[in-house]
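Down below is the structure, laid out as C-alpha cells.
Omission of a single protein chain aside, the complex is shown with its protein chains in their original locations.
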C-alpha cells in the first residue's frame, strides 16, 4: 500500500464559470483532501490563477499528476504539478561575495527550505573549502570573455549530469547568456540591488550615496535573457541617511540581498510562485 | 428581471474532506460565478476558514443567503453572508482628538470604503460643525460617571433608530460597558496605542519616552468587554529615537492610529474579517 | 528688554580643523546657549555640514544673524540662519486630487508644522470652498499650453504680493517652468510616485501592476528645472501583491504621498534640510 502523498498544482488560463468548483470537484471525486486552495482573478486580463494543494488518496501519484494535467488542459488551463514530498535539488552559482552563499546554506541546514543544494559552481576557487564544509560538491569553472561559451557548456553539463532542478545566482557576477538559459530550461533565481531612482552604469552604491537617496533596495527575480529584468519575485528596501557611508550602504545592501533572495528561494521551493508573462503571482 | 448581485460568505467550522468542493459546487449548481475564494486551515485547531465571493445568477438574493446559511449549517459550519452591493451604515464615536475622525471621513469621501458613515456621537460638542460639514448628523451625548448608564442608553437608542450596523471608536475616550456592547450586538472597532514592552497606567507616551523604546505602535481590534483586548485586526509600528520628544511620539502615534484604524475599517466593510474565538482571520 | 530668540543655522563648506569649536565658541562668546548641534563630515567630498540651534542672549537678532553670516563667510562656509520664532508663510499648489491638500491643512491645524499656509493656487476651481473652510485664500489660475507663461506670471505675482516663502506642490499636475523656478527663487517642494524599476510614460500604476512589482513608493524633493529630479528629501514604500488591483495601488500611493510630503514639509519648516549640489543632508 502506498503512503498518501501531497500534491501542489499551480494553474492558470482564461477565466470561466465553475472553474473553482471543477478543480475542487475533480480532487474530491478522487477522494483527495484539499489542504490549501488560493485563487486569483486578474480583473484587467480576465485570467484565472490558482494554487491548490491536496493529499492524494493514494495510488500512483505520477498517474494522478498526468491525469490532472489532462484535466487542466481540457479546461484550457496550463498546469504545473509537484509532489510536496519531492525535495528539489539546486545549485548555487557564486563568485567571491559570500554573504548570500552562507545565508542560503545555513538556512538550508536549519530546515527552512523544502529542497536541497547539492553543488556550488563558481568562477573563483575562494569558496571551495566553505562549500565542502557544508557538504556540497564544488566546481571551479573560470570564465573569461574568450572562454565564456565553453564555460557555459561545462556548467550546463554539470547541472544536467547531477539533475539540478533550479539554480540560484547568489551574487554571481557573470551574465548568463540567453543561449544558456534556453538550453538549461529550468528556473534560475537572481538577486540584484534596486534604487529609487534607478542608476545606470557601475558602482551603484556610490551613485546612490552621491544622489542622497533615502532608501536602497534589492529585487529577486527569475533570470531571463534581458539582464535584471525577469519576473519579479520579491523586493525590499532599507532606510539610509547622510550619516551612512558608501560602506554602510553596501553592508545594508548585503542584508537586503540575503533576506530577499532567501524569501524568493523559499517561495520557489514551496511551489508558491506562478509565472505569467513577465510577472509573478506569489501565493504566500 | 433582477440585476445580478455579488455575495460574500465568511464561514468556518471543523475541517472535513471535500469542504472546498462542496461550497464551490453549491454555488456552481446555482449558476453563480465565483470571483474570489480563499481558504485557510488552522493546522493546530483543525478548523476550516473560508471567504468566498460570487456573482449570483439572479433571483431573490435574500432567499439565496438563507439557503446558503442552511447549507453551511448542514456541514456544521457557521456562516455570515453579505451582499457586496449593500453599503453598511456606520457611526463614529469621538471625543476631542480629531485625527482619526477627519481621516475616516476624508477616505469615505474619496470612495475608499464599501460603506458610509451616517452619524457622529461625541461626549463633547467640539466637532459638531466639522461633522455637519461632512454631511453627517452629530449627536452630543455628554458622559459623566453618574450619567454613564443613561448616556449609553441614549447612544443605543440613536444607533438603533438610525439602523447603524457598525461603530468605529475614533479615539473615543470613554470605555463602553459590557452591557452596552452586548445590547448593541454589532461590530465595534477600536484603536489604541501599543508598546514593546507594554506600559500600564496613564501617559503611555511619556512612559515609552522615559524607557527609551525604539518602536511605538498602534492596534485596531474589535471591542469586547475586556478593554483593549478584543480580536486584533491590524497593527503597525513606527521607529523612534532619542531625538524624538514626547510630542513627536504622540504625533507619530496619531499617524499610526489613522492608518491602522482606516485599514481595519476597510477590511471590515469588505467583509474580509472572520472572528474566531479571540482572534481574527483577515482574508486580505 | 528684548525677549530671547532661538536661532538655527545651517552651514557647510570645506572641512577644516577646529570648525566645531569655532562655531560653538562664537555662540558662547555672545552668551548664546546651544540647544542642538549636529555635524556631518562627508568623507568622500571633504565637506563639512552643520545644523546648530541656540538661544540668543538677546539684543537685535537681525544683527546677530548678519554677524553670523559674516563669521561663516570668514571660515569659507555658506550659511543660512533662521529664527525659530518665525513662522514661514507657504502656498499650496493643487489640481483636483485633494488627498495631500487635506492632509497638509489638517496637520497644520493640529500644530504639526512650524509654519503656516496662507493661500491655495489651483488650475481648477474644485477646491475653492474647501480652501476657504480652512481659512485660506484661494486663487483659481487656469493653465493651458497657450496661457502657461501668462499663468506663471500671475502665480508669481500672487506669491510675491503675499510674501509666500515656500511652495508645496500637493499633486499639482502642471510642470513649473525653469523660468518660474528661477524667478521665484524660494523653495518649492514636490511629491511624486517612485517605482522599482522606474516606469517611463503615462499611467505608472497600471505599468507597475502589469509588471507585478512588490513595492510602490513616493519621493518628496525640491523642484528644479529637471522634472522629478531635484534633491531628494524623503522616500517611502508600501508592499503590494497580486491581490491588489490598480485602484488599490493608487490608494496606497495616495497614503505614501501624504505621509512623505508631510514629513518633507515638517523638516523644511524646522530648518533641518541642507541642500548641497543635487542632494540633501537632513538633520532629523
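The letters A, B and C name the chains in turn, as written, and every chain counts its residues from 1.
Basically, a residue touches a chain if its C-beta (ideal position, glycine included) is under 8 Å from a C-beta of that chain, and two chains touch if they have at least 3 such contacts.
None of these values were measured; they are calculated from a predicted model.
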Residue touching the undisplayed chain, where the options are A:78, A:133 or A:183: A:133
Touch residues of subunit C, complete complex, unshown partner: 17-22, 24-25, 27-28, 31, 33-41
Residue ranges of subunit A at the interface with the undisplayed chain: 98-99, 102, 106, 110, 112, 133, 243, 251, 254-255, 259, 284
For subunit B, the residues touching the chain missing from this view: 40, 42-44, 49, 194-198, 209-215, 217, 219, 229, 231-237, 241-243, 245-246, 278-282, 284
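Just so we're on the same page, only the chains that are shown with their structure count from here on.
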Reaching subunit C from subunit B through chains that touch each other, fewest steps: 1
Superposition of subunit A upon subunit B: rotation angle, C-alpha, nearest 5 degrees: 180
Interchain centroid distance [CA atoms averaged], subunit A/subunit B, Å: 37
Residues of subunit C touching at least two other chains: 243, 284
